[in-house]
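Every protein chain except one is present and positioned as in the full complex.
Chains: A and B, in written order; residue numbering restarts at 1 for each.
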Amino acid sequence: MALQATIETRRLPTSQALARIGRAVRSNRKATAGTALLAIFILVSLFPGVIAHDNPTLDAYAPHLGLSSAHLLGTTAYGQDIWAQLAWGTRNVMIIAFTAGLATTAIAVLVGIAAAYLGGLWDASLNVLTDVLLVIPLFPLLIVIAGYAHGGGTLVLIVVITATSWSYTARQLRSQALTLRGRDFLEAARVRGERKLYIIVVEVIPTMTSLIVASFLTNALYAVLFASSLQFIGLGDPNTVSWGTMLYWAQNNAALQTGQPLWALAPGACIAALGAAFALLNYAFDEIGNPALRPVRVRPLKRGKPRA
Amino acid sequence: MRYVLRRLGFFILTLWAALTFNFLLPRLMPGNPALAMLGKFHGNLTPQSLNALEILFGVNTHKSLPTQYVDYLHQIVTGNFGTSLDFYPASVDSVIGGAIWWTLGLVGITTVLAFVLGTGLGIVAAWRRGGRLDSVLPPVFVIASAVPYFWVGMVLVLVFGINLHWLPYVDGYYVATDTPSLSPQFIGDVLSHAILPALSLLITTIGTWILTMRNTMITTLAEDYVRMARAKGLPGWRVMLDYAARNAILPNLTGFAMSLGFVVSGAILIEYVFNYPGVGFMLLQAVQGEDYPLMQALFLLITVAVLVAILIADLATALLDPRTRAAS
Partner (left out) sequence: MRRLIKAGAVLATLTLAGALAACGASSPGSGGSSAKTTTLTISNENGALWTCDFSPFNGSDTLLSVGLVYETLDYVNPLQSGKVTPMLATSYSWGAGDKSLTFTIRPGVKFSNGTPMSAKDVAYTFNLLKKYPALDLSGVWSVLSSVTQTGADQVTMDFSAPAVPWFYYIADQVPIVSQAIWSKIANPVAYPDTHPVGTGPYLVNPCTSANITYTANPDYWQAGEPRVKKIEYPAFTSNNTANDELANGQAQWGAQYIPSIASFYTSKSPDFHYWFPPTVNVSIVPNLTNPLLGNVKVRQAISYAINRSQVSSLGESGYEPPANQTGIVTPTFSSTLDSSLVAQIGNAYDPAKARQLLEQAGYKMNSAGVMTNAKGQQLSFTVINIGDYSDWVADMQVIAQDLKAVGIVVTPDNLTNTDFEADLYYGKYQLAFYDQQTFGPSPYYELNNWLNSADTAPIGKVATTNYERYSNTVTESLLNQYAATTSTATQQSIMNQIQQVMVSDVPIIPVVEAVDWYQYDTASFSGWPTAADPYAQPSAYAYPDMEQVLLHLQPK
């Protein structure tokens, strides 16, 4: 997870920055692939009925069926259509990814940037909190919390993951915010007499857009991995339809050993694919970050053509 | 020296935070989950064991929170984690003692292997910048890093264990026919059972090493002293290893410390998929069996292990890289 913070040497208005990102995404192959993949998953989560016509929870068919045109991935030991479960489960996964991803990033933005700007005791104590949470191994921590809570539904998973995963991003945002502190445009704002909150919200945060977006992608990815892992080991709600719970039921029925490998491998492959989408986008952002948001270079005028 | 003291201080602080968290969590959960657990013991505990558990979980006590906290810390420092529920009436310490060697073996050896192989591959990739290895590796491993650990394990189980019957894929050894001893048969049994889990862990963790090493190598290779070494006419591999790699590897050490948490997490799920009898698998069993004393102790153990590893990595970096010492 090698996120390299990109440092702007000159501030651009938000709209222009976003437009540049958009253009860069289209021109970078990794970014295009990642975006396309992500878009597919988002579409499936919104309209799962389009690709899967069966009810995912109904034990409607004969169990242990193999691949066929009626059942693209066969059926589970309970007679449910695996393809339908995969499609409908996407919704639960995307909800977790986006909600937990956004919430985690939001908390990280709050803590990281506040620490950088409030300075002093605030900075010191938030820093300590961040660093401590950073080194405590997250997955065992999640397991213990979920264990005491006897597992829980999607909401519990989101809350638990959000509460523990924000530290890495907070630290990154803080370092970048610190480097920005001395920049001219911020000095200018301060001299203008703007309040600290205004500076943070209107000046600083937009400048860090690329890092924040990249962090969101990482946090979403880890939210999906953690949530699926917790569901896999039985700490989620086994009655929800999700990729992680599919893994749980497959494991409980020794799917691999009893000739139903797709039941276990398909959800894992989806998690991998979604993760790859996030990772590709992230990697692309690393590459894009520098050239796209570099200070504007004056392009030589082409005869007769207006400047682009 | 100040650096060392700072790292030690941070270590103690984080340790204290983990202990305090462990203390607070059962007391914060609605309807203290430990009460129900204690009920399961059916009053078969010795008064000392019962007292130990009550201190750990804060049940049946009218003492104030600060007093409980002091008692708790005292108990942890003396290593008394109470009695295990799953393995009743064995003490938690004795139960963990058995499992820890499996994890140390699996995770320890695999991490070293991943580090060595990954670093090696990263060096080669950077040295032959633009070559086939270099252009293939980064995207492959970016994607590989997003693959969940357990999925790799499952694929290996299916292919090598179930379809090809080449290797065993359940537990640490054949429990029904072998007894733990130093005989070659037992050791062979253990090794054959370790191959698939180790391979899963290796495949999923090696990517980070390769990429980080490659990236830092690329930066280092652009440095002047490397160019100077090449200009002096030193053989290529000597420049690569003795000049560039030696310096490029330093950030990897800090990266190693940071990623240790992930290795531990990944190992937990791999132990689960392979039923490998290490501390990770035991943690999951403790959770499923509501064995809170064992769960608590394992969490602390895993956290302390990671913290110690990070401390060692930090101190090693300070030792190897004078710049770190000077920076503080």
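We adopt the following convention: a residue touches a chain if its C-beta (ideal position, glycine included) is under 8 Å from a C-beta of that chain, and two chains touch if they have at least 3 such contacts.
Everything quoted here is computed from the prediction, not taken from an experiment.
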Touching the hidden chain in the complete assembly: which of B:48, B:67, B:135 or B:185 does that?
B:185
Touch as defined at the start, partner being the missing chain; which of B:29, B:133 or B:167 qualifies?
B:167
Sole residue of B:69, B:87 or B:299 that reaches the chain not shown, by the stated touch rule:
B:87
Positions on chain A where the hidden chain makes contact
57-59, 63-64, 77-79, 150-151, 234, 237-239, 249, 252-254, 257-260
Tell me which stretches of chain B touch the chain missing from the display.
36-37, 39-40, 44, 86-90, 95, 98, 109, 112-113, 116-117, 120, 165-168, 170-171, 174-180, 184-185, 187-192, 194-195, 241-242, 245-246, 249, 275, 277, 281, 285, 288-290
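Here is the rule we go by: only the chains that are shown with their structure count from here on.
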In angstrom, rounded to a whole number, how far apart do the mean CA points of chain A and chain B lie?
24
Any idea which chain B residues touch chain A in the complex?
10, 13-14, 17-18, 21, 25-26, 29, 33, 138-139, 142-143, 145-148, 150-151, 154-155, 157-158, 162, 208, 211-212, 215, 260-261, 264-265, 268-269, 272, 283-284, 286-288, 290, 292, 295-296, 298-299, 302-303, 306-307, 310
In the complex, chain A residues that touch chain B:
1-2, 30, 128, 131-132, 135-141, 143-150, 221, 225, 228-229, 232-235, 247, 256-257, 261, 264-265, 268-269, 271-272, 274-276, 278-280, 283
